[in-house]
Structures are given as structure tokens and as C-alpha cells.
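In this view, the complex is presented without one of its protein chains, the others remaining in place.
Going by the order they are written in, the chains are A and B; count residues from 1 in each one.
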Amino acid sequence: MKELMPFLKEMVSIAGLSGYETPIRQLVEETWRPLTDELHVSRLGSLHGLQKGEAPKGSGSCHSIAFATHMDAIGLMVTGVVEGFLRVTEVGGLDPRVLLGQPVVVHGRENLLGVVVQPPANLLPNMGPDTTVSVEHLLVDTGLLPNQVSRLVHTGDLVSYAQEPLELGDDYLAGHTLDNRVSIAALTYCLELLRKNRHAWDVWAVATVQEEETMAGALTSTYDLRPKIAVAVDVTFAKGPGVSDYRAFSLGKGITLGWGPNIHPTLHKMVKELADKLEIPCHLDPLPHRSGTDAYGMQIVAEGVPTVVIGIPLRYMHTPVEMVAIKDIQRAGRLMAEFAMQLEPEFVVELTEK
Amino acid sequence: MKTKRGAISKDLPKLRSAQIQLLERLCNAISVSGGEGEVREIILEQVKPYADEIKIDALGNVLVTRKGIVRRGDTRRLRVMLAAHMDEVGFMIVNDEGEGIFRFGVVGGIDSRQLPGHAVKVGTDHIPAVIGAKPVHLVEDSDLKHVFPIDDLRIDAGPGNGKGGKIKVGDWATFAIPFKRIGPSLRAKALDDRVGVASLIELVKHAPANIDLLAAFTVQEEVGLRGAGVAAYAFDPDMAIVLDCTPANDLPDWHGEENIHYNTHLGAGPAIYIADHATLSDPRLVRFFIETAEVQGIPYQLRQPGGGSTDAGAIHRQRTGIPSISISVPTRYPHTAASIARFSDWQNTFSLVYTSLSQLTFDVLVGER
Partner (left out) sequence: MKSLIQKLVEIPGPSGYEMQIRAAVQVEIEPFVSEVKIDPLGNLIAHKGAASRGLKIMVAAHMDEIGIMVTHVDENGFIRFTNIGGVYLRTCIGGRVRFLNGTVGVIGIERTDNRSEVPPVEKMFIDIGAAHRKDCPVRVGDVAAFDRPFLDMGDRLVAKAMDDRIGVVVLIETLRQLKKTPHQLYFVFSAQEEVGTRGAITAAYALEPDLGLAVDVTSTGDTPKGVKMDVSLGKGPAIKVRDTGMLSDPRVVDWMVRITQKAHIPYQYEVLESGSTDARSIQIARAGVPSGCLSVPCRYIHTPSEMVDYSDVQNAVRLLLELLSGEDKPF
């Protein structure tokens, strides 16, 4: 079994911004190759890994369940080069207030180190000591001279966080892009467990692209694979300073299961009962509208797909210092594997009214 | 495209007390987006004796088929999808704060000013509760001008319903006002779109023989037209008609001037959509419905183009494109505790749709959009 902590650290040290996931995909591909029977890349770059189920006697094919974990990361993109400084825009959603002073990597003709800086107030329109600066006013300084920068960087180049991941004891990790690499880790753990056990259904492990931007991966991979059940595994809010209401869950005290229009009630009930039986702490995450995960896209593809959302609590989401409990990743991975294993060959998802 | 007069009216089903009682059951049911079970059960009970096929899909849409009869000369029948959404706007319980007090999320577009001081009902058992409001005696004068912040509002089921009681996080709730017929009007919560659902049930029961009627009772319209798209994908129809409700903002102008933003008028008949925010109706279908209404002498109005959306928004973009139109019953105060519609508008909407369906042929879609 792969050690989760080093695997996670390796994953967040590789770039893979929305639309440009190739580097992370290559790592996941290598990791999943021994764990899958088939591995291919979708037209938009998502990774599809198949662990075949045992087809019932007489029939040629099994139903399939797809686990979707998005592999893209948020970051920045260069919009212009001005006197050696880089102007940038967001890729994915982030709070510009956490960008100041952040170490970044500029992926130009070479990888360059840089820092995100806030120009002095007198060089910005209408700025006071108490106003925040939007992304369009920030700059990236690579420390290089303008003619060097012009040679090495152009509009459209990507900028990713350079914050190194931090092990906080044995049980917690802080770093950027734990959203959603922790779910890839959980899915990898799940595949390892499945490899050692029998399952009737085909299991698709899908590392999707562009969840942070367009859900293009979720939509197109689901159309391609047409699973009978789709499970989105993503991060959810963990309680912490400034975040304490019903939308957040304690770090390290278990995973979450979404409930609401984006989730199929029968599947929710099945997963919850299984979690209780396995004594995996699993909390209900009320989602009155959208889930904010790949499930939102997957649910409405073609004739519709029954969906479930599993959440791994994460503090400081979409900052360079997101924090996760390793135990929660293992819980998620185990629940996913057990759920896939208990699916009967002829099982059909149906609505059962209370 | 000529429409015929006269021959149709004899067969036109009328909406009577049985249909009104059914509408009452539908309006009083709780079916908030994502939890449409109660309305779904009523529909299934009503359509089972008539349907050729019934399917409940992955999102909970009820897809009902009534096949028509192939006429001489046609190789197949026109496949017409009709959609009415089962869900209503409402609330979901998101946190149990103990002693019968619950935090709730709003599902769908409800103006938060419509919330305080109302009776609600919760869950499959319709447990009564209230959304209270601070007593006016304790409110600062300066606060009277501000909206109650929605984060301060709670659903209160009384201390007897404290932790461990019948209400659970995840339960859905709606306003509790009961359906009532008042003179020419119908007053209820969720006329949007139980009126459409009731009409569609009648259409399934009296499906015209010249078409394949593909009835979709959809889910989650109020939270982004989520059910209609997959229903349309599954049916793959030749065209689609959506039966919904649309606001009638036909109240008096403060200055006594002409109200030019009425959207629709109560009593002026079914509202035919030319454009809303999500759909540019197929002009061929707009012409067909207007002509049918004029020839048959059914009152109709054009819904003012502009904002809003119906299931047609999701339907027309499916597959290679589906010519679509919406025909709605004008309703005052949708998405509030008590909406009001005229019975005559409902009857005329039903008549227009039924009559138009009976006269539909492939000719309607001839020519370019």
C-alpha cells in the first residue's frame, strides 16, 4: 500500500492547473497503472482507470460505478508582461487577499521562481491602507531583468503556488492543492483495497480535468463512460478559525455525505448505512442547492446519473496552506472500496419513497 | 398552417371539481426541489391506469408515454414532449439548534422579505412550525427600515420538537397556507407549478390520438432546470411544450400611470412565451399557438419578453436541438406563501394546449426556424 503522506506531498509538488493537468496526470497514471486493468486518457485529458468487475455468468458486461476526483488545481495565469513584472488573472476561484507575498512558480519557457507582490499605494488607483487589492492590481516579481523576463514569459503562461507542503505531526498535512489531491489519494487507497477483494461491478477511477473552472471533465467523462452510479469525492469545509457553522465539520473526526437535490437519496441512505456498519464516522452535509463538486455536472449528463458526494474536511480551502487529516483520507478510501464491493450484480438504483 | 374550428370543441375535456380537488391535493403536498416524492406519488397514482409506459429516471423525473395512432400516409407519429415541474421553492432544515429551533436554507428563488411571520410545515408528516420574527416592541426604529437578515431567521417547531424529535436535518419544508377556491380565483402555495402538473395529468388521461404524448413531470426546475434536460435527452422528441406559471404583475402603479411591466394579466388567458432569459421560443411554434387560439376563440396573451426561465431552457439545448415553447398560467405572487390564479386562465390554458396538440402535424415544423 502506498504511504499516503509521501504520496500526497509528491502530488502537491507537481503543477496541474485547470486546463493544463498533464504533469499531475502523468504521476497519477504511473500510480494507477499497477492498480487497473485499463487506463486511458479522455479527449480533454481526464484519466480513466478501470478495474474490471466479475461479470455474472452468462452476461458479457457489468454495471459500472465511477469515482470522480478532480486533479486540476487553482492558480494564476499571466495576462501581460510590464517592465519585467507579470500581470496575472485567476484560474479557478481564490481570495486575492491570501496572495500577497506568496512564493510562486512561473511556468514560462523555463520554470522561474517568483513572488506575488502588492505595489505601493501611490502606484495604484484609489488605494488606502485599509483597502484590499484585487488580482488585477497584483504583480509577480521573478527577480529577473525585463529583457530576461520578456524572453522567458509570455501572456498565457501559468503561475502555480510554490509553498512546500508541511507535515504537522504524523496525522496532518498542510499545503496547497490538497483540494483535490487528497481525494485522488483516497481513490488510490480505494483501488488498492479493491485489488485485493472481489467486486461484481466495474469500477472506474476518474481523475477529472477543469472542475475548478468549467466541470468540463465531469461532463465529458460521464458522457463517455455512462456509469450507473457516479460518486464525486471532493473536499468540504472543516471547522476552524472563522468557520464554525453548520457548513463545516471537525478536522479528523470523520468524512461527510452530501444531502440535497444533487444527491440521490437511495444512494445516500446506502452509503450512510454502510458507513455506520463499518464504524466510519460519517456526517450529513446539507446541500440545499448545488454540491460545488463534479457531481453537479455528472448528474445531468445524457439521461441522468444517480450521484453521491463524499466529502473530506479541509481547513483554509483555496489557500496555499490547506490542512487535512490523513485519517479522513483513509476513511474515505475505505468507504468507497466497501461501497463498490457490496454492489450486487443486478442492483438497480431506484427511488424508494419514505 | 391552417387550424380548424369547431370539430375539436366537442371533445375538449373540461376542468371540473374532480380536477380542482386534485389540484388541491397537489398544492398542499410538500415537494421541494430534490425531495419531490409526495407529488410524484400522486402523479403515479393518477397516470398509472392510462400510461403505455412509465419510467422514473435517475433524478426522479416521471416520464410517461401515451402512444397515438398512426394515420394513413404517415410512417410515424409526431413525438411531442410536454413538461411540468413537480418541485416548488421551499426550505431545507440544515441545523438542529435544540429545543425545536432549526436553521434552514432557502431552496429556489424566494425573496427573503417573504419569510418572517409565516406558518410552515416540515417533512413527510407535515409537522407544523413557524418562521418567527422579533416582536416589534423590541425592534429599534432604525432597524424597521431593514430586511430581517436571513441568517437570523429560524424555523421553530416548539420546544416539544427538540433534539431527537421528529424533525431531522435534511427534511424539507414549505409554507403552510392551505389551498382554497375563492370566487373566480384559486389561492394556494405552489400554484407554480402544480397547475401545470394538474394540466399535464389531464392531458395524459385524454391524450389526443394524432401524436405520441411524452409527458415529463420534472424535478428541480427551481434550482436550475436540472430535471428537464435529462428528460428531454431520454425522450428525444420532435418538439416540446412546457406548462408552467408566470408572474402576473398587473397591480396598480403607484402614480396611477399605465403599468407597462405587468409581465402578464390575470384573466387574459394562457401566456404564450416569445422569449425569456433562457429560451428564444421557436417562432414557428409561437405562430402556431397564436393562430390556434385566434381561430378557436380562446383568449390568450403574450408574456412580456425578458427575464425568468422555464424547463424549455434546458430542453431546447438537448441533443441536436428541440424546437420548444412555454405556455403558462398567469399567477400573482409566485414563490410566496399565497399565490392567486384565475380558474378561467387555467381552463383556457388547458383548452389551448389540448386543442393545439390535437391539430399538430409535422407541417408545424416545416421550414427554417
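In this section, a residue touches a chain if its C-beta (ideal position, glycine included) is under 8 Å from a C-beta of that chain, and two chains touch if they have at least 3 such contacts.
For clarity, every value in this text was computed on a predicted model and none was experimentally measured.
J.: If I'm reading the header right, one chain is hidden. Which shown chains does it touch across the whole complex?
T.: A, B
J.: Touch as defined at the start, partner being the missing chain; which of A:L44, A:V321 or A:L351 qualifies?
T.: A:L44
J.: Any idea which of A:R87, A:H176 or A:R334 touches the chain not displayed?
T.: Considering the complete complex, A:R87 is the one touching the chain left out.
J.: Out of B:A133, B:I150 or B:A275, point to the residue that touches the absent chain in the complete complex.
T.: Within the whole complex, the residue contacting the unshown chain is B:A275.
J.: Who touches the missing chain here, A:K52, A:H154, A:K239 or A:H318?
T.: A:H154
J.: If you put the missing chain back, which residues of chain A would it touch?
T.: 18-20, 22, 42-46, 77-81, 87, 89, 91, 136, 154-156, 210, 213-216, 219-221, 223-224
J.: Over the whole complex, note the residues of chain B touching the chain we left out.
T.: 258, 260-261, 274-275, 280, 282-283, 286, 302, 304-307, 316-323, 368-369
The definition used in the following text is that only the chains that are shown with their structure count from here on.
J.: Rounded to a whole Å, what is the gap between the Cα centroids of chain A and chain B?
T.: 37
J.: Which residues of chain A touch chain B in the complex?
T.: Within the complex, chain A touches chain B at residues 245-247, 259-265, 284, 286, 288-290, 299-306, 349-351, 353-354.
J.: What part of chain B is in contact with chain A in the complex they form?
T.: 33-35, 37, 40-41, 56-61, 91-95, 103, 105-107, 124, 169-170, 219-220, 223-224, 226-227, 229-230, 233-234
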